[in-house]
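Shown here: the complex without one of its protein chains, the others still in place.
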Amino acid sequence: MGFWLELAATGLITGGIYALVAMGLNLQYGLMRIMNISHGEFLMLGAYLTWLAHTVFDINPVAFLPVVAIVLFFGGLAVYRLCFRRIARTSPSVDVIEARSLLVGFGLMYLVQNAALLAWGADMRGYSYLADAVEIGGARFAANRLLAFGFAIAASLALLALLRWTIFGKAVRAMMQSPTGAQLVGIDTAVLHPVVFGAGLALAGMAGGLLSMVYEITPSMGEPYTVTALIVITLGGLGSAAGCLAGGLLLGLVEAFGMHFTNPSLKTLLSYGVFIGVLLARPKGLFAR
Amino acid sequence: MPEMLLRARGVYVRFGGLVAVDRVDLEVRAGELVGVIGPNGAGKTTFFHTLSGVLAPTAGQLIVGGEDLTGHAAHEFANHGVARTFQTPRVFRDMSAEDNVRFGLEFAGRRRKHARDAFDNPAAILDLLGLGDVAAIPAGGLTPAKQRLLEIGMALGARPRVLLLDEVAAGLTHAEVDATAQLIRRVRDEAGLAVIWIEHAVRVLMNYVERVAVLHQGAKIADGDPRKVARDPAVVEAYLGEEGGGERKAA
Amino acid sequence: MHWNTGIKVIAAALCAALLAPAFAQDAPVRIGYAIARTGPWAVGAQMTQEPNYIMWADQLNATGGLSVKGKKRKIELVGFDDRSDAETVVRTYEKLMTSDKVDLILPPWSTGATFAMMPLAQKHGYPLLAPTATGRKLLGMKNPYFFSLLQQPDRMMDALAEFLKARSVSTAAMIYVDDLFGLEQSAALVVSFKEKGIKIVESKSYPLGIKDLRPVLTDIKAKNPDAFIALSYPPDTFLVTAQAREIAFNPKAFYVAVGAAFPIYRDKMGPTIEGVMGLGTWNPKTSAATKAYFDAHVAKHKKEPDRWASAHAWAGLEIMQQAVEKVGLDRKALRDYIAGNEFTTIIGKIRFKNGENISTPGVVSQWQGREFEVVWPPDRATSSALHPKPNWK
Partner (left out) sequence: MTANLRYTITAVLAAGVALAFMPWLLSDFLLSLALSCLMYVALASSWSMFSGATNYLSLATSAFFGIGAYVTAWGLETLPYALAVPLGGVIAGAFAALVGAAVLHLRGAYFAVLTFGLGELVRHSITYFEKTYARTVGRVLSDPPEAVTVYLTVLLITVATVATCAAVRASRFGLALAGVGADEERAQTLGVNTRRVKIAGFALSAFFAGALGAAMAVRWTYIEPMSVFNPFIGFQTVLIAMIGGAQTLLGPVVSAVVFSLFSELLRLQFPYAYLMLLGLLLIVLVLYLPGGIGSLFRGRWARA
């Protein structure tokens, strides 16, 4: 593989990880306007569950992913039932839903992060899984990163297909465009909302499970991931599954090439620069029509 | 001849491939009460948006009181004496009715003070509109009909020289429309305003305005005395195209 | 066990229990601190610092307490969470020093937090033996109550340069993190390497919280240096290791800074880190004392201490203990005693000069098997160095 191709691949893989981190929040915010600032915390939960399963019960982390998804999905239903349902019902406008869900998200963040802290301590945790490199066209890539990347692509495509071609997807899109209109045509938002919220958490949890193979984990690891997710979904346009993937990949590419051509110290400046630039020039996201 | 207050020249608005307003000219002088009518989708509201600066036209010119304001922000139009109402009332819901009226007085209306201005304070305006007794109530708590009246009050608070009324009669009973029209005439006379009044229902307007312009598919197809305009074949055709027209609807 | 002995033992225990309060008529020695239990600092604070405080107090209390001029008094720890926030650090030490009026204080975690509360230590006269604050800037404050236990950057980098020189390394590439730690270490490294004639072929810095360093490593690999040095923090230490392995960048010497000494580094990375060097100071093999410390720590907290600053934290407690035994709780006298004497600790003899620990030499450690062996300087080495580094497994 040529040098440039390898650099691009590096950027794309990291970008895929960014997209992976953002998918759950994208679903929740884009479709329901729930600004779930505790997104990273649920990702952390997924990571800890996977770590626990692997190190204590010796379960294959990849095989455990569906379990993480199910646990977090039902966790999401419960969280929705306990917190967000009331907000959705009592708020006079979408803006208010957004603001209140932000506050509740903060509360959840404190709650989940510190519950994890009490349960597992502040120590850094981690394990080695699929850390060996795979050779592709002469370049070597860590298998766990490739796996995360592949999962991001597959999940994005699946989500895209789901939203585009299924009844469920039509309902979700209708709900997105007009919540009251959706209700008028018989779409039951009382069912759809919790399901979408739970699906968002399930995605966050699976992302956490995959990331626990790549990076080490701590109870306070969530916040930076929430920030990354926010950047990616605003780059891609809120609620768009394709935009989310493209936004993540773009960010990864910008960083990889930026790091090569300039100083890696400029990396964060660069990504925030791109983010702010895009937001100013195309506030609905890069791929909005 | 009275002063020329508002002049729209070749106003043209395009959204993507759709031409919403097609080279419309309109002139209004002090003391005039002009109606603008047209079937659904004729571009009336879009045209109004350009007159009040809410929307900048793709092409054309807008001259307010002799000054070219094309491309300027809406507050410039307001400061030059153009005040408007919105079709669905956009009152400040959390503010009291009085504060809603005071709002215009504090901003657009602040710098103007013409001799015949009878509406110096919010209380006077509210009284005129028959809203004196709800002055302290948050506007969001008023009935839709009262919110419509308050819309006029807000515009009057801005001490306008040109008053743009967007379907203020919609949804009112015949008696209420009559009262509103009397009110508008009175305001026009007392303050020497130019009034442009858009209405979908033709019959309503014809009885009260001295001049009427007709928009059809974005273009102006007639402009003149209401009785003559009503007999204009092009106008009849335009309204007939709309399943028997607005005449029957208005009745 | 004979009946009689049994009864005697029980009786003795009962007596001790009943009489204990009578003997311990002295109020406990109250020792206060603020430390991160929540937030981003908690990882380091709970690895290196607070477990040592708790273990120290428990150990001493089990033997009757802290000896104050020969008289044993129980220790009461008054510890609060600082939420990883500088303002909370300051506020908590103000509370400890002025409202609670504790007898002694223990330091918070990190350079930033230490900076923030240092003036209070001076104002209220509390000796401060800091194990996780590093940098010449701290010493530049010339705070008479401040004592820094860690080896300063120049010492660590000199040791690394000497080690590499002894193995005829002639070229090196380095990356460093953009903060006080990275800047001071890298500045020291440049000086040391120049002295020893090691050419730095590439030097790049990177911001905290980076998630991908592969492009930088690829560039460095192309330059083929003998040694690679990352003056890194825990997340990036792991990242650099994983990504160097990923692209099969395997220089003769591979050095990572903070985090290399953490047991989790070994557990997360697995056997692949054989031969990786890093910032460390000790291990259980260093001496009988370190072995005892290590075993006690594992028994108490069910986790291993890190092989770098944990021992400094413990050494700080030992120094405090020895000084209190000698001069009691008069804090001015304590300060003078600490400043003017030499102490025996698990990391060897320690003497301070202008607040700096001038006794502990710079150390280079290397992962061999499951232990972070000290490989330099020779008189501290617990194993001989693997050089060149074996291939990544």
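Should a chain be cited, it is by its letter among A, B and C, assigned in written order, with residues numbered from 1 in that chain.
The rule is short, and it goes like this: a contact is a pair of C-beta atoms (placed from the backbone, for glycine too) under 8 Å apart; a residue touches a chain by one contact, two chains touch by 3 or more.
Keep in mind it's a predicted model, so treat the numbers as computed, not measured.
Although one chain is omitted from the display, it touches the following shown chains in the full assembly: A, B, C.
When the missing chain is restored to the complex, the residue among C:F115, C:F343 or C:W392 that touches it is C:F115. For the chain missing from the display, the contacting residue among A:A8, A:I153 or A:L266 is A:L266, taking the whole complex into account. One chain is missing from the display, and on subunit A it is touched by residues 29, 33, 35, 83, 86-87, 90-91, 95, 98-100, 102-104, 106-115, 118, 223, 227, 230-231, 234, 238, 265-266, 268-269, 272-273, 275-276, 279-280, 283.
Against the chain not displayed here, subunit C makes contact via residues 37-38, 79-81, 83, 85-88, 90-91, 94-95, 97-99, 111-112, 115-116, 118-119, 137, 140-141, 178-180, 183, 187, 205, 207-208. For subunit B, the residues touching the chain absent from view are 52-54, 73-75, 77-79, 83-84, 86, 90-95, 99, 102-104, 106-110, 154-155, 157-158.
In this section, only the chains that are shown with their structure count from here on.
Shown here, the protein chains touch in an arrangement that is not a line, ring, star or fully connected set.
One finds 76 Å separating the Cα centroids of subunit B and subunit C.
Across the interface of their complex, subunit A is touched by residues 36-40, 42-43, 45-47, 175, 178, 204-207, 209-216, 218-219, 234-235, 238-239, 242-243, 245-248, 262, 264, 267-270, 272, 303 of subunit C.
Interface residues of subunit A, counted against subunit C in their complex, comprise 3, 6-7, 10-11, 14, 17, 113-114, 117, 121-128, 131, 133, 139-142, 145, 214-216, 218-220, 224, 252, 255-257, 259-260, 263-265, 267-268.
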